[in-house]
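Note that one protein chain of the assembly has been removed; the remaining protein chains are unaltered in position.
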Amino acid sequence: MSRKKRRLWILLLCGLGLGTATALTLTAFEDSLVFFFSPSDLAAKPMPPDRPFRVGGLVEAGSVVRSTNAEGRMETAFLVTDGARSLRVTYTGILPDLFREGQGVVAEGRLRPDGSFAASTVLARHDETYMPPEVADALKRAGHWQPGQPPPPAALWNTLTAPATN
Amino acid sequence: MSEFLSMGGYAAFVWPSYAVAVGALVALAAVSFRQWRAAKAEVARLEALGPRRRGGGGA
Partner (left out) sequence: MDGNAAPRGRSLHRFANPGRFMRLSGAVLPWVAMLGIAVSAVGLVWGLGFAPRDWQQGDTVRIMYVHVPAAWMAMGGYLGLAIASFTSLVWRHPLADIAATSIAPVGAVFTAICLITGSLWGKPMWGTWWVWDARLTSVLVLFFLYLGHIALTSAFDEPERAARPAAILALIGAVNLPIIKFSVDWWNTLHQPASVTRFDAPAVHVDILWPLLIAGLGFLFAFAAIVLLRMRTTILERRARALMLARAAEARAPEAVPA
């Protein structure tokens, strides 16, 4: 075997070893690589009270209740759902612009004794679709997209020409 | 025009993004160009110091 060929094989073997080691490490630390837990995760593996963590999912349509507390700050209560289960979250403060019903959200905080979640931070999590508002409206008007639901498959709309509305 | 500049209220985020991207790339290109000019001048200077006793001459 020539020296070049030997070097090639050594490198490929090292790469294989490194890849395997990385994959094993990542699998072992899976739990700490997760940025948030879903309500179903929490039902399967309950968190001890008073331990801070993040919960994520969609803001359940129709669940948002806004109010103003004694100090005049905005209070919001809503349900975070992953489809199967949901968790009641309360938050005091200003929400990000993208916080909307049916949209993704990640709340940081801890569980209360009554099982609801007291959020200290609320982050909006948007989906990966990008389209002009006119196209979104056209899809909703045509009944291809139910309000509060995720957008329909991209192939349906990514070349759609929206009717001129303005 | 002012509507364009205001970026729907997000001017404070959109314009700095473009400024950072364009600024960083122009700066990188300028620095790289200067380094190239300096290296070129240095090679020219060394080569102009005159032919050495051996080396290039016979090749």
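Each chain carries a letter (A and B) given by its place in the written order, and its residues are counted from 1.
Criterion: contacts are C-beta pairs under 8 Å (C-beta built on N, C-alpha and C of every residue); 3 or more make two chains touch, one makes a residue touch a chain.
The shown structure was predicted, so the numbers you read here are calculated from the model rather than taken from an experiment.
Interchain touches from the omitted chain, evaluated on the whole complex, reach A, B.
Contact with the omitted chain, checked across A:15, A:62, A:83 or A:115, is made by A:15.
Contact residues of chain A toward the unshown chain are 4, 7-8, 11, 14-15, 18-19, 22, 26, 30, 33-38, 56, 95-100, 103-104, 106, 121-136, 151, 153-155, 157-160. Although one chain is not displayed, chain B still touches it through residues 4, 7-10, 13-14, 16-18, 20-22, 24-25, 28-29, 32-33, 35-36, 39-40, 42-43, 46-47, 49, 52-56, 59.
Quick note on the criterion: only the chains that are shown with their structure count from here on.
Centroids built from CA atoms put chain B at 41 Å from chain A.
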